[in-house]
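In this view, the complex is presented without one of its protein chains, the others remaining in place.
First chain written, first letter: the chains are A and B, and each begins at residue 1.
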Amino acid sequence: MSAACLDIRSLSAVLPNGQRVLRSVSLSVQPGEVRALVGESGAGKTMIGKAVLGVLPTSVRVVDGDMLLEGEDLGALQPKARRNLIGARTALIPQDPLTALNPSRRIGPQMTDRLVRILGWSGERADSRIRQLLDEVQIRDPERVLKSYPHELSGGMRQRVLIAAAFAAEPRLIVADEPTTALDVTVQKQILRLIAQLQRDHGTAILFVTHDLGVVAKISQKVSVLYAGKVVEEADTAELFAAPRHPYTRALIAATPRYTDPYASLKPVDETVLAGLAAEIAAADQSWRPGHG
Amino acid sequence: MDDARISRSGSSPRLWLAGGWLLLALLAAVLAPLIAPQDPLAQDLMLERLPPFWLDGAEPGYWLGTDSLGRDLLSRLIFGGRIAFIVAFAAASAACVVGSALGLIAGYFGGWADRIISRIVDIWMAFPPVLFAILLVAVLGTGLSSVIIAIAVIDWTRFCRVIRAEAMGQARMDYVESARIAGYGRIGIMLREVLPNVLPSIVALLSLEMGIAVIVEAILSFVNLSISTDDPTWGGIIAEGRLSIHQAWWVLVFPLITLILTVLSFSQFGEALKARFDPVLR
């Protein structure tokens, strides 16, 4: 295959106390594809998204592995060049649309700022681009929205604004970090629909971080299942739901509630599955040496 | 992660350094009549302005030198510590009890109680504190109890404001609601659920306030409004030392160092104690 949009090769990261938080993670996102990154809390899924965007907390240190963005090795670049590359080719759709927006500034300037400052666009060009994107996310009265402060919009509207902002700069890759977790189900469905629509229209690749296997099934073509910072299974989404290979994946699917089949779902995860995972992680840590990933 | 935090704050050097100095100073003050090398009030013009022990002209038994009346500086500092600590404990405790209780009530009960208490605090804080203290002592008359009352009357607002804010935060916690579900009354909830969670802040503030009380007492002594001029106080020694700074710097410098170390130790000790209490949280 030619250059992947994002290629992560055996990425490992540790906390100051030496504890590994990412364990030789490898995954790739092809151009125009949605890859879901699914796992429970503490699985490291958000950490991977942050690593890609170059915004890991200072306490987390990458000790091993490479990240390639459209074939360019991020590790080989100077910090400034790396920031510029990431800024030009990626964007983020955050989990909480309220904290992602500055409460004391109007929506309009917040949206155009990035285009003007980072990409050096003229004010008019940025403005017309933002209006075009607001139309694409089905905001019918862009004038009012652009003049609003974040708290004057509903949660769903704010998330639409952030989706529009993410797509506006035509990034090659978008990291979507639990973008619908804070929303009501009916709003979640509209937002997922919009993300899928814009993703298809713009041919953007998405790394979609979520804890919800239901969302994975609907939005993604590929999926990586994470546990304790390790990819335990990676597959085509259709394949994963048809024939999950790893016991943990099977347990997760069985635990996810399905109202259509109440007694076959909501199954507590078996102790033996967790014991198996612990053994697998211990074995991986044993054979791991920094630099030989 | 929690365990790491406990061990880190548990071995905190500032807790031991600050606590060590306070313990030393407190012991010296309590045992003053036994350990002071000289009578702090004994004047001897033959011995005036003796330098500290490592300088030429020092006399054995006068470790930190003497003042312009020939009184032993170390002994005066040790006896001055008695007043400093009495004022610190008494005034800070009084301010703490009054301020914390009102803060707890205002923060937890809210409504009218909060409105009334907060208004009083606002008005209180409009007075410049040092002037207020001088005024109070002038009205009450000089003396140890007047100094203690003045400090408590002025500084209870410090406790009230902080504890009110913390109690308001606690009142929103689900465990407060849970205690209502369990059948506890309002006072019971305040004492059982809210108080333990604001206690670390109260302890830290109390320690900080002791340091502040030491300073205020020194200021009042400095302007000669504290207790009778015969008994040595740190502020009084500093005031006298200021007059002879060019002839005997030590009379000013040693009490200043003692004062600064003590005040700093109180505030650091309080912060370190709070940090040590805190790992349970969050």
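Rule of thumb we're sticking to: a residue touches a chain if its C-beta (ideal position, glycine included) is under 8 Å from a C-beta of that chain, and two chains touch if they have at least 3 such contacts.
By definition in this document, contacts and distances are computed from a predicted model.
J.: Under which of the names "3-isopropylmalate dehydratase large subunit", "Ethanolamine ammonia-lyase small subunit", "Cytochrome bc1 complex cytochrome c subunit" or "ATP-binding cassette domain-containing protein" is the non-displayed chain listed in UniProt?
T.: The correct option from "3-isopropylmalate dehydratase large subunit", "Ethanolamine ammonia-lyase small subunit", "Cytochrome bc1 complex cytochrome c subunit" or "ATP-binding cassette domain-containing protein" is "ATP-binding cassette domain-containing protein", the UniProt name of the unshown chain.
J.: Quick one: say which of A:Val62, A:Ala88, A:Leu119 or A:Ala255 touches the chain that got left out.
T.: Only one listed residue reaches the unshown chain, and that is A:Ala255.
J.: Would you indicate which residue among A:Val14, A:Met47, A:Ile86 or A:Leu192 is in contact with the undisplayed chain?
T.: A:Leu192
J.: Over the whole complex, note the residues of chain A touching the chain we left out.
T.: These residues of chain A touch the chain that is not shown: 40-41, 155, 184-189, 192-193, 196-197, 211-219, 237-238, 241-242, 251-253, 255-260, 262-263, 265-269.
J.: Please output the residues of chain B touching the missing chain, sorted low to high.
T.: These residues of chain B touch the chain that is not shown: 2, 173-175, 177-186, 188, 192-193, 196-197, 279-282.
The rule is short, and it goes like this: only the chains that are shown with their structure count from here on.
J.: Report the inter-chain centroid distance for chain A and chain B in whole angstrom, where each centroid is the mean of the CA atoms.
T.: Distance between chain centres: 53 Å.
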